[in-house]
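What follows is a set of notes on a single structure, which appears directly below.
Removed from the display is one protein chain of the complex; every other protein chain stays in position.
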Amino acid sequence: MNPVNYLYLAALLFTIGATGVLIRRNAIVVFMCVELMLNACNLAFVAFSRMHGNLDGQIIAFFTMVVAAAEVVVGLAIIVSVFRARHSASVDDASLMKL
Amino acid sequence: MENLIALLVAAPLLGAAVLLCGGRRLDAVGHWIGTALAAVSFVLGVVLFADMLGKSPENRTLMQHLFSWIPVEGFQANVGFQLDQLSMTFVLLITGVGSLIHLYSIGYMEHDERRRRFFGYLNLFLAAMLLLVVADNYLLLYVGWEGVGLASYLLIGFWQHKPSAATAAKKAFLVNRVGDMGLSIAIMLMFTTFGTFAFGPVFQATGALTSGADAPGSEGKLTAIGLMLLLAACGKSAQVPLQSWLGDAMEGPTPVSALIHAATMVTAGVYLIVRSGDIFNAAPDAQLAVTVVGAVTLLFGAIVGCAKDDIKKALAGSTMSQIGYMVLAAGLGPIGYAFAIMHLVTHGFFKAGLFLGAGSVMHGMNDEVDMRKYGGLRKYMPITFVTFGLGYLAIIGFPGLSGFFSKDKIIEAAFAKGGAEGWILGGAALLGAAITAFYMTRVMLMTFFGEERWRHAPTPSPAEPSVEPAAETRGAHAEPHPHESPKVMTIPMIVLAVGSVFAGAFFGIGERFVKWLEPVTGFEHGHPPVSALTVTLSTVAVMVVGVGFAYAQYGRRPVPVVAPRGSLLTRAARRDLLQDDFNHVVLVRGGEHLTRSLVYVDHTLVDGVVNGTAATMGGLSGRLRRLQNGFARSYAVSMFGGAAVLIAATLLMRAV
Partner (left out) sequence: MTAQLAAYTTSTGEAFQFWVLGTIAVIGALCTVFMKKAVHSALCLAGTMIVLAVFYLANGAYFLGIVQIVVYTGAIMMLFLFVVMLVGVTAADSLKETIKGQRWLALLCGLGFGILLTAGIGNASLKEFNGLGQANANGNVQGLAALIFTKYVFAFELTGALLITAAVGAMVLTHRERTERAKTQRELAEQRVREGKHVPPLPAPGVYARHNAVDIAGLLPDGTPSELTVSKTLRDRGQIRDVSTEALNDLKALEQRAEDRLERSNSGGSNSGEASK
């Protein structure tokens, strides 16, 4: 098997995650889909790391994880406070930016 | 001595400032202050005149540099005065006649509660006119010119509660503005051509140009300047085609009419042309235009004067005609300048006298101005009759009186122009003299002779627009009781009548006046194709014919109280020879059409483009707004799509 297949898998997972972000209204699920996209990228990095024979890709994936962790912490905190204020976790409810 | 010139202008200016800013406290003495300051100005003028007489004719010009007004690199505007024989003549005329009119106004305006203000305006008028004639450059002259326009506006519209007076003032101001435009353009042309607008350098440059020396400018430019100056003079001096304001200006109080017609305002145009004589000498085309304007106006005014029943308007037509004589003479070049000014001075005497006489008649007749409701007044106001009569004899050119000397010289000079032009101009001037005799005799007969028509028509007709409002307070609807005016009014009339009788002989005999002016305006003896005696005799002859016609029509037959319908020409002349109609049709209608079409263009094209742009933007943004639905997911889709497009583009570029 050609390891490029990992890249195809990563692309597929990324696309699924992106589509999920676009069609789900629950902010928590949207967040999960974002995590899915990040993980797909990580997979691609790891595969690249193996192809190129050095560890830099893994390092990038590692940093991505850290940043994702930070993002999840803040994002979930935001979701919690929005839910407290509006009794809803739907991203469509926060449509105050239109005219 | 030089410093007196500034004082000369400053005295009436001070009077205007004090009277206009002084408030009610000065109501009691205001008219005396105004008159005194006008007299101070006259005395200063006399002192300067005496000083001038003491010098040799070539060194009589006084120059005074007062201060630098606009000192800019390449543009030097100074406030400076130049008092030469020409200016001196005007100064004496303005201050002398002006002072007499001030004195007269004390009596005439006695019952007007705004008399103080009236005297303030009169002083302002004098100050502006004096500034105009003593300025040593065109820009300062322009200041005086505008000041005269302003003062005339204020005075013509003095009885501003009358809509007709307000309209007349506005009309005078607007028509004058057209002329002012000409003067400003002329000054700009002078500046671009010669780099200066002071009299001395400009005339030096024109002189150099005529003598063929290398100088800036060309005859074409000088002609343009001359025509613009002529336009300016037409506006101020009420010459065709800018004459329409003069008749309506009669809405002002009668002393104002006297002042405008005799001493100030209308003489400014003649002054401007004579002062700019060097420019006109170098531009024969412009000079010809001046003579044509003068000839046309002198006939025009005379015809209008024949048809008017309003005594003041008849005199206004007469003024127009007489100024036409002066402009004609001024257009003849060095052979005419001195005579133009001489006629101006004698005209100043007799026209002021006539107007003051008319004012006196109106004063005694409950401000009635319609001559058809006068008649037989010589018994009731003998002094007015005599002074008016002397003015009348002077203006028709009765031999020996002042009008005879000055007008005869102008007709002679017109013939001396030579060629067909000379015959046409001289003929027009001669015809004008006949018509002058006719209409002035008509005024005289209708006012002072014949039956007493005012007894049958005691109330002024309400349709008469010129009923002055002061009449209301004096009991307008009672039968008039003609009476002689108080001394304060008759004395100026007597003084002016004396001037009307003797000024001409004093100036004319021995060419005293010509010699006096010669250093400034230059002088050449004209050589008429026929002998001077013939011209004089024919002038007298046409005068007699004119008087005879008038007597036949108005002296031997009773004058109808209601004006007959009259011939076509009479009716046209009553309407000022359709001048207002012409203005209305050509200028007002034309302007209306122009503005209407501009408004149409504005509405359809400009507004269309603007509104169309706005509507397009509005419609577009209304549609674009739907994209902004506020849902974060929609925005995310566009971001995602955009990322896809970017990747596609990158890949495509790679592939290519």
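To keep things simple, chains are lettered A and B as they appear, and every chain counts its residues starting from 1.
The criterion applied here is as follows: contacts are C-beta pairs under 8 Å (C-beta built on N, C-alpha and C of every residue); 3 or more make two chains touch, one makes a residue touch a chain.
Predicted, not measured: the structure shown is a model, and the values here were computed from it.
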Chains in view that touch the one left out, judged over the entire complex: A, B
Chain B, residues in touch with the chain not shown (by the definition above): 629, 631, 633-634, 637, 640-641, 643-644, 647-648, 651, 654-655
In chain A, positions touching the absent partner: 1-9, 11-20, 22-26, 28-29, 31-33, 35-36, 39, 42-43, 46-47, 49-56, 58-59, 61-63, 65-74, 76-81, 83, 87, 89, 92
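Convention: only the chains that are shown with their structure count from here on.
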Residues of chain B defined as touching chain A within the complex: 625, 628-633, 636-637, 640
Contacting residues of chain A [partner chain B, same complex]: 18, 21-23, 25, 91-92, 94-99
